[in-house]
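In this view, the complex is presented without one of its protein chains, the others remaining in place.
Up next is chain A:
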């Protein structure tokens, strides 16, 4: 069974997913950051594949992408770093990356590598649902890779239903009209949107991302969904860290505190 399915079969509440950019802050940090995220008690590890033009991301993640690329991170190197990580990491691992680097690598080879090293799922923000269904779904299925779609406050009910129908993992709820890292707290308007989607009784679990940064926002998001995704706030934690393992575990303990 795919680890993402296993996770949501066993845990319905306060699922915590942590995003970091591969190759940031240092080129060789990938697996040690994953170990610290697992030790800190998160439930999903989301590894960002750096890209020169991340249009859905705010300044914090843009910077981490740029630094990672300057450090020399490539898709090929990332897969080399990931060889053997399953000896240490049991959490589900999702790769988040933009479509262009993936198709240059080759979608089939990419899916095959994901399967080989033990990656469970993908988030490709600029891969629209129709293109996925037309061009790539068969490949994802063949290699047992779970695809994740985003929805936003603007997404119509009809479209959410279609996305739910074509998802077999979890739905990534973008918390507001924003790029990553934009907001500090959760507004009434956002809560109305969270409730509206909650009441749709979708078949897939939902994780809320964008603007989640601390125990308060994590708890609020978790009240109306199955959990949340933290990205920019985590990047800030590791950016200037002198002791990655310690700082990551301390931060995650704080986020999980109720």
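We adopt the following convention: a residue touches a chain if its C-beta (ideal position, glycine included) is under 8 Å from a C-beta of that chain, and two chains touch if they have at least 3 such contacts; residues count from 1.
The definition used in the following text is that contacts and distances are computed from a predicted model.
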*Hey, which one's the missing chain according to UniProt: "Tryptophan synthase beta chain", "Acyl carrier protein", "ABC transmembrane type-1 domain-containing protein" or "Na(+)-translocating NADH-quinone reductase subunit E"?*
"Tryptophan synthase beta chain"
*Sort through A:128, A:144 or A:254 and give me the one touching the missing partner chain.*
A:128
_Of the residues A:4, A:22, A:75 or A:207, I need the one that contacts the missing chain._
A:75
*Where the complex has a chain not shown, which of A:90, A:159, A:195 or A:239 is the residue touching it?*
A:159
*Could you tell me which of A:18, A:33, A:82 or A:174 touches the chain that is not displayed?*
A:174
*Among A:55, A:83, A:200 or A:257, single out the residue that touches the unshown chain.*
A:55
_Contacts of chain A with the absent chain, listed as residue ranges_ = 51-53, 55-56, 58-59, 62, 66, 69, 74-76, 98-105, 125-129, 131, 149-152, 154-156, 159, 163, 174, 177-179, 182
